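For this depiction, one protein chain was excluded, whereas all remaining protein chains were kept in their positions.
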Amino acid sequence: MNTVPLLAVKDLSVSFNTPDGVVHAVDDVSFELFAGKTLGIVGESGSGKSVTASSLMRLNNSVTSTTTGSVELDGRDLLSVDEATMRSIRGQDIAMVFQDPLSALNPYYTVGDQIAEAYVIHHPTESKKDVRIRVLDMLKKVGIPNPEKRIDEYPHQFSGGMRQRIVIAIALINSPRILIADEPTTALDVTVQAQILDLMLDLQRETNMAIILITHDLGVIAEVADSTLVMYGGRIVERAAVNEIFSTPTHPYSWGLLGAVGSLDTSTRGHLSTIPGTPPSLISLPSGCSFHPRCRYAKETGSRCTTEVPQLHVVAGTSSSSACHMADAQLVALAQHGENQ
Amino acid sequence: MLLFITRRLLFALALLLAVSFFTYMLFAMLPSDPAALTCGKNCKPEIIAANRVRLGYDKPLLEQYWLFLKGFFVGRDYGVGAAAFSCPAPSLGYSFSQHECVSTLIARTFPVTFYLSLGAFVLWMTLGIGLGSLAALKKGKWQDRAATTFSAVGVSLPTFYIGLLVLFSFCIWLRILPFPSYESPFEDPVSFLTTMILPWSTLAVLSAAGYTRLTRNGMLEAMNEDFVRLGIAKGLRRRTIIRKYVLRSALVPIVTIAGLDFAALLGGAIITESVFSLPGMGRMSIRAVVESDLPVLVGTTMVAAVFIVLANVVVDILYGVLDPRVRQR
Partner (left out) sequence: MTSAALEARDVVKYFPTGSSGILGRPTHEVKAVDGVSFSIAHGETLGVVGESGCGKSTLARVATRLIDATSGDVLMDGESISHLSGKDLRIARRKLQMIFQDPYASLNPRHSVGQIISAPLSVQRITPPQGVKTRVQELMELVGLNPEHYNRYPHEFSGGQRQRIGIARALVLEPTVLVADEPVSALDVSIQAQILNLLETLQAELGLTYMFIAHDLSVVRHIADNVAVMYLGKFVEVGPAHAVYSTARHPYTTALLSAVPVADPSRRGRTDRIRLEGDVPSPINPPSGCRFRTRCWKATDLCASTEPVLQDMGNGHFAACHHPMETPVTLGNSVS
């Protein structure tokens, strides 16, 4: 296995100044990304997934937000390179796919123009004809039928699934090494979601790119990710290989998440297990472990839960990391027997 | 698209017909006798009666309207014998108080209004969009605050007082400009310009206020659009993004409002024309109101209505040109 990461994120923190106070959207997030692999980031809305993704590309508003930490690509820290360098990296080395295909395309230009634009900016000397051929090629690759005709149509003439294919074509036209997909299928129907996920995996096999796939759907993680980060309240609470997260999850929040989803699959009717309460406000995160108001193990684990932020550490006896104060042995025991029956 | 335009035009025509009918009826129902206004204070009843027949005010209302409408297409003759006179098509009636065909009057006053509107329009669009873009690009900085203050103040200022204030300061107090006296630009361009510069600027500055706000908000909204973020993620330059992504989408709603505003001005900038003594349609309508000169009022109202209705059609078509989503249908 490749041991040199393509992208290394260390201690990434992002906060926003808002009229209501400072939002700590991302807090001390670290992870590594390897070529040809898919990293899934899962969490509920507002847990900081999108902000994490967009800060890798420096897309956050620099006036209202503060970003610290480092994002290393090829030995360079993307958070400190100048704007021109960053521009050459965007779209070329790292590309992005957004959640809502209906609003991600510029309604005033043809899809062909928009795909071409992404290519031309990094290949200014290419002739118009060659660019068009390349765009047509890309349209075929992402599965747009009848590309010669459709290349000159406008976004509104495409269905949601088709538009997401166009957005993917824009992202992949420069064969980037990293693709960040922020909930690429959340707005789509299940049958179309399956098509889009298949497409992304096919293209990954072809180009060996690394994918960061953000989702709130553990099913999607199970289908496509190699490893997973579970985010809660702007922090990573668990980091694990995809098989581990489903077989031996090592964080109480992961248990809750899996329980809430898992029981949707049972064929019997009955009460679903739930996580009580609601996700926290990032303006005033609960002290200590931000999950403690919703955690049923907080009491027995003791006062540390409410006073001390648990650090992400490897749980003895597993290959996963968890940010929980509970003893490792207890975590493993609960993971295997107690919780996730 | 062609079908769409045809349909819109036909609809516009029908609308104008309806407007002309209601305008005519509305003014006809005013409690003043148009025939009585045809001669001075000590007028003989016989003359009034004769004029009433001559102008057709003796006929039933509906027939009057019909004659008015017919006159527009074929011209109209008034009276018989030596006292007869005629207004050629397109006739909008005859003004007794000015002793001229209304169409002649409008033909004379309209260019003034047109020059005034066009100049002001160009100025205010440039100013409004320029300031608005500046404010949006420098959001939160002093440029933004200045532009926002300008637009907040500008929209609440009354044209009449500002016009008088400007006139007083530049022409009477500072004496930088001569007192306005309108000349056609083809005869005396210099005095045309020195006369027009104040009304242009006054109108432009006051109207630009709204456009500054519109542009600023439109651009800020566009900047939050996903497609703008995708543009940045492609690696595009800021300049390209502002032009192709942000301004483009902010301009679409502005076109609509600008078209209608311009058309409304063409119907007569009543206050500005009066303050700066410009012999345009607006001032003429005011005079017509004072003198109860019904034919002129009906005529200018019709012209204003034509512009509003036409502007609506043009804006609809422009919308289709600017926005492919509308073009489709």
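We just call them A and B in the order they show up, numbering each chain from 1.
In the analysis below, contacts are C-beta pairs under 8 Å (C-beta built on N, C-alpha and C of every residue); 3 or more make two chains touch, one makes a residue touch a chain.
Just so it is clear, the model here is predicted, and its values are computed rather than measured.
Set against the missing chain, the residues A:L257, A:L282, A:C295 or A:V332 yield one that touches it, A:L257. Interface note for the absent chain: among A:L218, A:L282, A:A298 or A:L312, the touching residue is A:L218. Taking the complete complex into account, A:S159 is the one of A:N61, A:T85, A:S159 or A:S287 that touches the chain left out. Touching the chain that is not shown, out of A:V135, A:M200, A:I275 or A:C289: A:I275 (per the contact rule at the top).
Touching the missing chain, out of A:N61, A:N243 or A:Q311, is residue A:N243. Within chain A, the residues in touch with the undisplayed chain are 44-45, 145, 159-162, 189-195, 197-198, 216-223, 242-243, 246, 256-267, 269, 271-276, 278-279.
One rule holds in what follows: only the chains that are shown with their structure count from here on.
Here the spacing of chain A and chain B, counted between their Cα centres, is 55 Å. Residues of chain B that touch chain A in their complex: 139-140, 225-227, 229-237, 240, 244-245, 248-249, 322-325, 328. Put simply, chain A touches chain B in their complex at residues 54, 57, 59, 63, 87-92, 95-96, 98-100, 103-109, 117-118, 121-122, 154, 156-157, 167, 170.
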